[in-house]
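Below is one structure, written out as structure tokens, with a few remarks after it.
Moving on to chain A:
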Amino acid sequence: MSPRRLLLPLIALVLVLPGCLPSSSVSEPLRAVKLLLGFRPDVQFAPFYLAQEAGYFAEAGLEVTIEHSADVLVLVADGRADFGVADATDVMIARTSGIPVKYISTLYDRFPVALIGPAGTVPSDPAELAGLRIGTPGEFGSSWHALLALLEAGGLTRDDVTIRAYPQFNQVEGLLNGDVDLITGFRSNEPLRLEAQGMSVDLLTIDEVAPLPGPGLIAGDELLSSDPALATAFATATLRAQQAIAADPQVGLDAAIAAAPAIGEDRATALAVLRATVELWSQDGTIDSAVWTSGYETMRRLGFIDGSVPVDEMIDREVVRAS
Partner candidate 1 sequence: MTTDTATETERVGAPAALAVRLERVAMSFASAAGPHTALEGLDLDVPAGSLTVVIGPNGCGKSTLLRVIAGLLIPTSGEVALGEAPDARAPRAGDGRVGLAFQQPRLVPWLSTLDNVALPMSLAGAPLPERRERARVALERVGLAEAASSRPAHLSGGMAQRAALARALAGDPPILLLDEPFSALDALTREGFDAELEALWMSRRRTVVMVTHSVGEAVRMADRIAVMTTRPGSVARVIPVDLPRPRPTALAGDPAAAAIDAEVRAALAEVQTPELTPWLDR
Partner candidate 2 sequence: MRRLATTLLSLAAFLVAWKLLTVVTGTPDYILPAPEVVAERALRAIGSGLLWEHTAVTISEILLGLAVGATSAVAVGTALGKSVVIERVLSPYIVAAQSVPILALAPLLDIWFGGGLLARVLICALIVFFPIAIATMVGIRAADPLLREMFRSLGATPGQITARLEIPSALPVLFGGLRVGVTLAVIGAVVAEWAGASSGLGVLINIADQGLFDTPLMFVALATLAVIGIGLHGLVVSIERRVVATS
């Protein structure tokens, strides 16, 4: 028989065969979900990269697309993205302004922002901040909230210190130049960068002194009322990834580099940052009422919110509870 004659039956077989085999993978199509992260890819977002790559999202029935934006809260509220990562204090402000978004799961148990300065010069008592020069991105964000909360705990206001704005988030250079005495920064990030530049640093953290809730997952009101199970699935898969990385940070680093190769340019530092970040993470995603309540009151005293929207409207505890 000539090869030509076999061709048509062969093609037919190839097309039909897969349909006859028993399906080994998930039979339902994955639900498309959009996650918004801030600014640009960073090793601290490793849980999401890992959850997508290792299939935790797929096993939860989700196909997650990650995008980066500076307007996470507003876009998630409007439904243009399904989930986002945001600071709890920003959620408080947004919710008070009527933006329909809720905090659904805690990612960071320890507040990631701290005051950083050269070793030996950083006060442990916030009252001693008086008269110092402090560098911070600007009058927005959790860094600003944390700074003012810290000052308040020391009996000070912003007028008791000199604040220098670094809108490009390059306050590290100001510290290295000696233009400022202290800077606000991410506990697991800036100190490592400074050490790499030859400066040993000390930290002044807020957890004991002026507690505020840390960053977490957010979702819009509409999604939470129409499909809360989706939120639970997403939060659970994220937590799984966090736990996997806590057990073996290398896994997270590899997933992050696979998703964003630029992260791999300095593997050693990226791994160190990831290890330090893991220390700050929440173990189970639950939302701490005590920290939220006292944080809410602090934000109110500082004038960031007016208290017209109660704290319970800002949180959805059911998402994590259902998991």
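Odds and ends about this structure:
What we mean here is this: contacts are C-beta pairs under 8 Å (C-beta built on N, C-alpha and C of every residue); 3 or more make two chains touch, one makes a residue touch a chain; residues count from 1.
How were these picked? Simply put, all candidates are chains of the complex that A comes from, given by their letters.
The model shown is predicted, which means the values in this text are computed figures rather than measured ones.
Candidate 2 is the partner touching chain A in this complex, chosen from 1 or 2. Contact residues of chain A toward candidate 2 in the complex are 70-71, 73-74, 77-78, 90, 93-94, 97-99, 138-141, 144, 163-168, 170, 173-174, 177, 179.
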